[in-house]
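A single protein chain has been omitted; all remaining protein chains appear in their positions.
Coming up: chain A.
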Amino acid sequence: MTIEKNREGYPTLLDKFAAFYSRYVYRRIRDCWNYPICSVPGKDVVLKERYTPDNGWTFKYTGKEVKCINLASYNYLGFAESTGPCAEFAIESIYKYGVSNGATRIQYGTCEMHKELESLLTEFLGVEDAITFGMGYATNSLNIPTLIGPGCLVISDEKNHASIIVGIRVTGAVIKVFKHNNVKHLEELLQENIISGQPNQPDGQYKPWRKIFIIVEGVYSMEGSVVRLPEIIALKKKYKAYLYLDEAHCIGAMGRHGKGVIDYFDCDPKDVDIQMGTFTKSFGSAGGYIAGSKDLISYLREHSYASCHAWAMPPPVAAQIIAVLKILMGRDGTEEGRKRIDALARNTRYFRRRLRQIGVIIHGNDDSPVVPILVYLYSKIVITVRTLIENKIVTVGVGYPATPLYEGRIRICLSAAHTKEQLDYALEVIEKVADEAGLKHSRRPRDPRPVEYDDI
């Protein structure tokens, strides 16, 4: 943390509140975040040990490395790996294609890797076509503005990711926000706005919307909740809206075949007009995709800011995803994909049930690998994160401004790579912290029967 120099007489760079907050709230607890690592973020992760001699103004490294159980990374299927077929394939691609193609997709940057990736993905998702981009965030923020424009209505879940919000803010469309996963509120907004039509028409004339878009995520990364997809599909059909679904945290991680939340609910992929997702989580890579009809995808190939101006996805990044897709689709001739999908589902259910027995409040769907434990207060986030690190377990603390001030939480992401022993040890430590810090807030009756890992 630093304070700006050489700007005498300038209005301050940070507002009063931001300056106060960053220096006297966040600074004192910022050891809970941004911990550097020196290994692959797998089932374990190695921290570059650090300490702060001045309560968070600066950090120093001890030179030691500390191995911890990793309950923090979005490594749902355990594909964050530095060895094995995916890493080898990525390395091979570096020598064949280089680390970058040095060009855009639309002009001279599209290589065999992209073609192969997109055709596998198209098949995996059961769509007509798919296009990929170098970053998940940009997949939302740069493509939404090419699909939605003035005269359109966007109805967006209040917990939607920043990349979606940035994308819709520049469209010129009217934006309405519905309460998180609240289908009733969504329907009310659809009805009200279909009745009112476009605002500010001359002489109060009625002018229908050009298009209506509903934008939701599959699994919400701070809530652990799963979108109520079948009901939302029914609404979008009834009210002639288009559905944009961001599957960043569920592609690979949900559904019997790992095909995300559409697979989980057994919905028809054709009922989701725009399927979006990222490769940063389950795929252990980077980048994002949009999938849907041929018309939609060809349009994006020609018009997306990310196809025309940004460099194509780097070949090794694409190679990692291709290798993962082949495993998930059983193209590698093994049962590895199936096993990982099952292991994640089992670890998720096991861990969630055991947490309920401990008596902490957890949010989200029983099958969601994202598990927020509600601790409410800032001080409790801090003591939990710190104590867990002392016990060689890393988790993510989430507080204001990412959540409302009094809805602080500890977020755990389960992985197919976690072993039962790791989970049991983590649960034991969490129970101890829950006792010491007072986290057992749940009034649900606890099921005393032991949870059998192998029977799940």
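FYI, a residue touches a chain if its C-beta (ideal position, glycine included) is under 8 Å from a C-beta of that chain, and two chains touch if they have at least 3 such contacts; residues count from 1.
The rule is short, and it goes like this: contacts and distances are computed from a predicted model.
For the omitted chain of this complex, the UniProt record lists the protein as "Serine palmitoyltransferase 1", which is one of "E2 ubiquitin-conjugating enzyme", "Adenylyltransferase and sulfurtransferase uba4", "ubiquitinyl hydrolase 1" or "Serine palmitoyltransferase 1". Of the candidate positions A:I29, A:A72 or A:M254, contact with the hidden chain is made by A:A72. When the omitted chain is restored, the residue from A:V25, A:C38 or A:I456 that touches it is A:C38.
Among A:I29, A:V127, A:L147 or A:I251, only A:L147 touches the chain left out of the display.
Summarising the interface, chain A meets the missing chain with residues 2, 7, 9-13, 15, 33-42, 45, 48, 70, 72-75, 80-83, 86-87, 90-91, 94-95, 98-103, 105-111, 134-135, 137-138, 141-142, 145, 147, 166, 169-170, 191-192, 194-195, 197, 206, 208-212, 239-242, 273-274, 279-281, 283-286, 292-299, 301-302, 305-307, 309-311, 316-317, 320, 394, 396.
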